[in-house]
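One structure, as structure tokens, below. Some questions next.
Every protein chain except one is present and positioned as in the full complex.
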Amino acid sequence: MTEGTTRIEAFSDGVFAIAITLLVLEIRLQHAGAHGSLLASLLALWPYYFAFALSFFVILVTWIAHHEVIRLVHVTTHPLLLANGFVLCYATFIPFPTAVLAANLAGPEITTAVTFYCGTFVIGSGAFNVLVATIARCPGVDMEAVRRIRHGFRITFAIYVAATLIALVAPWVALAINVAVRVHLLRIRYQLAMAQQTS
Amino acid sequence: MTEGTTRIEAFSDGVFAIAITLLVLEIRLQHAGAHGSLLASLLALWPYYFAFALSFFVILVTWIAHHEVIRLVHVTTHPLLLANGFVLCYATFIPFPTAVLAANLAGPEITTAVTFYCGTFVIGSGAFNVLVATIARCPGVDMEAVRRIRHGFRITFAIYVAATLIALVAPWVALAINVAVRVHLLRIRYQLAMAQQTS
Amino acid sequence: MTEGTTRIEAFSDGVFAIAITLLVLEIRLQHAGAHGSLLASLLALWPYYFAFALSFFVILVTWIAHHEVIRLVHVTTHPLLLANGFVLCYATFIPFPTAVLAANLAGPEITTAVTFYCGTFVIGSGAFNVLVATIARCPGVDMEAVRRIRHGFRITFAIYVAATLIALVAPWVALAINVAVRVHLLRIRYQLAMAQQTS
Partner (left out) sequence: MTEGTTRIEAFSDGVFAIAITLLVLEIRLQHAGAHGSLLASLLALWPYYFAFALSFFVILVTWIAHHEVIRLVHVTTHPLLLANGFVLCYATFIPFPTAVLAANLAGPEITTAVTFYCGTFVIGSGAFNVLVATIARCPGVDMEAVRRIRHGFRITFAIYVAATLIALVAPWVALAINVAVRVHLLRIRYQLAMAQQTS
């Protein structure tokens, strides 16, 4: 099965698109508990809106990162399909920690919920590291680009581990780190893309 | 990451297709409450059918509008991915206000529900305005077409704000405005397309 | 917006693929009611398996029919997008009557449930007739093929109306007619395709 990467990209895009759209199913009026009015219920759902927006942003950035990684490779092999499957498994799992986060963000168990949420990204970052290591062994790959991306993914992995540990004592700080690192990565990629364009 | 717009279009199409299909999950027999017969239950679900059809039409028109906007741009940049992500975030959110609308259309909280529903389109229209403003800064864009679409989106934004305010006093009028503005936009686009074809 | 039909086909395929996959969400152990053992519960779910298989077949045949109709047209116009949206709205709605059917197939309200289920196909067939009528007004369409398909859709519409009326007195006969007409249509199309191939 050594064909191009068109179908693996289409399948992955489909999985990302569905995972990002399923997030909304967790926002339900029943989750608001008993409140006087509909307005009070809608306002009481703020942790659900927050978790929805946060995970939407996370999956979107993951989808962008996935593009850049898959672009490195030009043939589909079985190890690649498996390593890519590991990444997709992580992506499809995200709605569950998002639901856990939303249900506990305004409650006494926020520390456990945020640690679980942040821990998911450690697994996810691990999956991306496995994917890049698999791509590094594929034939005809630009090793220079692989080495650069690999280096970046190792740093991100360390940051996600740190954020998960921080979540144990300061959950909101951990969430802020998770947003900041992704915004930073997007900015770096954007500057690189701009630099490539002008040169 | 300066590639064509094929994958951003495919991803967006996937998200729109899933969001529009998830709408049906909100129509459930349990929502009908206790009624004598199945026929009475099916009839009691009319607010759910109405909200389903309305939001289906809204997402369909949004998908058509998205096409026209994305057609203006020929390269994918990071700001475009983010602005497009904002639009998709709005589109995937629609099933929730639809559920709120359906659950309250026949009840005492209709005003709050319709205001929330209409308010979603203010956010959505804002997202489209951000997307067009981002596209205006992309290289090699037909600025004349951008200016025309931008002008139209600003007017639509104002109408959606007005409809949300009207919802506070006359919810059904606000819903009618939301349908009318979309039918009107489709008609204008159709006439433009026909004019382009004959010339 | 006069472009090819690639994106309308991709969007429609996505909607059909999601609608057909959502059917499984209705099969749940909780629907089995209180039974002694897991085996008894799994067996008690037979109306859900039956409704799942039936609607899967229905959506699959609808998807095949949709292909043949869209193949007739080569440009995307706004009326086409709307008429196609009507067909997709019907397709995404199918999971609901399927759920109603499954919940009542073994109960006293089977007549109402089957009539509602069959009535959905009258609307669906109406949507297809509107789509073909819209295509007939598109430029550069093979009018001979349109006329043949149109004739077939009118006959199918009449059969679905008849099946819905029969459902009021003999629900299982109505379901059998719905299966038979689709098997028959597939066979006719297959023979036509074979004849075209050999000639």
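Just so it is clear, A, B and C label the chains in written order, and each chain counts residues from 1 on its own.
Just so we're on the same page, a residue touches a chain if its C-beta (ideal position, glycine included) is under 8 Å from a C-beta of that chain, and two chains touch if they have at least 3 such contacts.
Just so we're clear, the structure is a prediction, and the values are computed from it rather than from any experiment.
Quick check: which displayed chains does the absent chain contact?
Answer for the hidden chain's contacts among shown chains: A, C.
Which of these, A:A103, A:L165 or A:L185, touches the one chain of the complex that we don't see?
A:A103
Out of C:F50, C:W63 or C:F157, which residue would touch the omitted chain in the full complex?
From the options C:F50, C:W63 or C:F157, the contact with the absent chain belongs to C:W63.
Per the definition of touch given earlier, which of C:L38, C:A106 or C:I123 contacts the omitted chain?
Of the candidates C:L38, C:A106 or C:I123, C:L38 is in touch with the missing chain.
Using the touch rule from the top, list residues of chain C that touch the missing partner.
Contact residues on chain C toward the absent chain are 9-10, 13-14, 16-18, 20-25, 27-29, 37-39, 42, 52-53, 56-57, 60, 63-64, 67-68, 186, 189-190, 193, 196-197.
Which chain A residues would touch the chain omitted from the figure, given the whole complex?
On the chain A side, contact with the omitted chain comes from 1-2, 7, 10-11, 14-15, 18-19, 22, 25, 77-79, 81-82, 85, 88-89, 92-93, 95-96, 99-100, 103-104, 109, 112-113, 116.
The criterion applied here is as follows: only the chains that are shown with their structure count from here on.
Measure off the straight-line distance from the CA centroid of chain A to the CA centroid of chain C, and report it in whole Å.
37
By residue number and range, which residues of chain A touch two or more other chains?
18
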